[in-house]
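All protein chains but one are shown at their positions in the complex.
Take a look at chain A:
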Amino acid sequence: MIDVDQLRVRFGDNEVVKGVSFQVPAGDSFGIVGESGSGKSTVLRALSGLNNAWTGHIAINGEAVGPRRDRAFFRKVQMVFQDPYGSLHPRQTIDRILSEPLLVHGIGEIERRIERALAEVALPAAVRFRYPHQLSGGQRQRVAIARALIAEPEVLLLDEPTSALDVSVQAEILNLLADLREQRKLTYILVSHNLAVVAHLCPRVGVMIGGQMVEQLSADDLRGGHTRHPHTAELRSLSVGLEEVP
């Protein structure tokens, strides 16, 4: 479904993604973990078409995509960002925010689709004519997910979708993402620094450091500590160390 081969991204003289390769089968979820500056978000931005200064090979559904994308691509691939405060237009109502992708892609039945999109992410219908500042952080992230799903994409790129949220809200959003993937047969790529979150949603995980993906392993191997690269082991031991409640 998604095939990334030898992806390189350079900002000036500084190469921040140094030949990253991975594959994600349709309907599967792939997680990318790493610390800030490891290049994990940059990989996602190159995939989504937000950054076109990359070299290498990216194919989605067997079709190679270049740095410039057509409209059909953006219908197929959507993204959810970390900060729901920053990713929703502050002066547009939720109705306007959700109709935009439909207008862009020329999809009809706007009325019905918005109602359904809100119901799917478990938001009350009354939210439709509110502004983002009138919603809580968790509700805003639900709106961002609804916006990403309204054009019926096949792939959802998730960049730290829960790290700005409280843990109780994080649980709700992670459950929602798991349900939606099940119902709609979506393919996810999830970027996060939180190993527990990534392992919860993704059966396969790639570990990045210094622009390289140094290890790819199954979530079960990660949980069990069957790691090969020392950085994976380090991240794992920190995560496990904090998890154990005294």
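Simple rule for what comes next: a residue touches a chain if its C-beta (ideal position, glycine included) is under 8 Å from a C-beta of that chain, and two chains touch if they have at least 3 such contacts; residues count from 1.
The criterion applied here is as follows: contacts and distances are computed from a predicted model.
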Chain not displayed: protein name in its UniProt record ("Thiazole synthase", "Aspartyl/glutamyl-tRNA(Asn/Gln) amidotransferase subunit C", "Sulfate adenylyltransferase subunit 2" or "ABC transporter ATP-binding protein"): "ABC transporter ATP-binding protein"
Hidden-chain contact residue, picked from the options A:M1, A:I110 or A:A178: A:A178
Candidate in contact with the missing chain, chosen from A:V20, A:L102, A:V197 or A:M213: A:V197
Touch residues of chain A, complete complex, unshown partner: 35-36, 137, 166-168, 170-172, 174-175, 178, 193-197, 199-200, 219, 222-223, 234-236, 238-246
